[in-house]
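So the structure is just underneath, and the comments pick up after that.
With one protein chain held back, the other chains of the complex are shown just where they sit.
Naming follows writing order (A and B), and every chain is counted from residue 1.
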Amino acid sequence: MGYLEIRVATCSHSQMINITGQVRDIVSESGIMSGVCYIYIPHTTAGITINENADPDVVSDIIYETAKIVPWNNSYKHMEGNSAAHLKASMMGFSQAVFVDDGKLVLGTWQGIFLCEFDGPRNRRVLVKIIEG
Amino acid sequence: MGYLEIRVATCSHSQMINITGQVRDIVSESGIMSGVCYIYIPHTTAGITINENADPDVVSDIIYETAKIVPWNNSYKHMEGNSAAHLKASMMGFSQAVFVDDGKLVLGTWQGIFLCEFDGPRNRRVLVKIIEG
Partner (left out) sequence: MGYLEIRVATCSHSQMINITGQVRDIVSESGIMSGVCYIYIPHTTAGITINENADPDVVSDIIYETAKIVPWNNSYKHMEGNSAAHLKASMMGFSQAVFVDDGKLVLGTWQGIFLCEFDGPRNRRVLVKIIEG
């Protein structure tokens, strides 16, 4: 197979958006029963991670704390001024791999898949592909 | 194939546990000669990384330094109080992918695969799956 695309319009400068439902739909519509599902973001100031899907304070704490660890203003040379976003994207990662079993994503009870926006608001694309096996 | 599970009982609040041997056993028993082996943790306050397998001071330094970078108490909103563990898990990552060649894991000389516990002690599961190719 090729890959499918999820489009997400982020609405603040830094936020984490739960995209688990859209990924589940792609897995379900693929008809693939067993394999690995890749969720990949083709940007450089946004990442993809997994984290708690229950209490939204968890992801807002992650956004708050990453901003303290990687300050926005810090004598960076990159003229666009968003080097902190580039580093935070590399820290979270650009893809996640989740197993598919019995036609479904194998996530832990509390796990959700999140787009991490670090330089929004922007229109973002997420690419999803499943390898059977 | 589906996936197999490793169970790990962690014994301190924050620690890294070498699970390379258990992963090697799964690869060996699978009989798969070539492919990619995925090591995935279905939790949100523990991660999976690769690092030095020789001097145990390396992983204890990693635990020590991540605790300095992401302080446990820091005006987090999440009532459970373990937001630092959630962020550290995202920083380390929830899975690693290691090649399988000639029926064996392709790890560098000094590389081991580690479960990173950031909110223990707990009973943790690690899922392992191999895609042939």
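Things worth noting here:
Quick note on the criterion: a residue touches a chain if its C-beta (ideal position, glycine included) is under 8 Å from a C-beta of that chain, and two chains touch if they have at least 3 such contacts.
The shown structure was predicted, so the numbers you read here are calculated from the model rather than taken from an experiment.
Considering the full assembly, B:Thr49 is the residue among B:Gln22, B:Thr49 or B:Asn82 that touches the omitted chain. Summarising the interface, chain A meets the missing chain with residues 1-3, 35, 38, 40-44, 69-70, 74, 76-80, 83-84, 86-87, 89-91, 93-95, 97, 127, 129-133.
The missing chain lies against chain B, touching residues 34-36, 49-52, 55, 57-58, 60-62, 64-66, 68-69, 91-93, 96-99, 101, 106-111, 131, 133.
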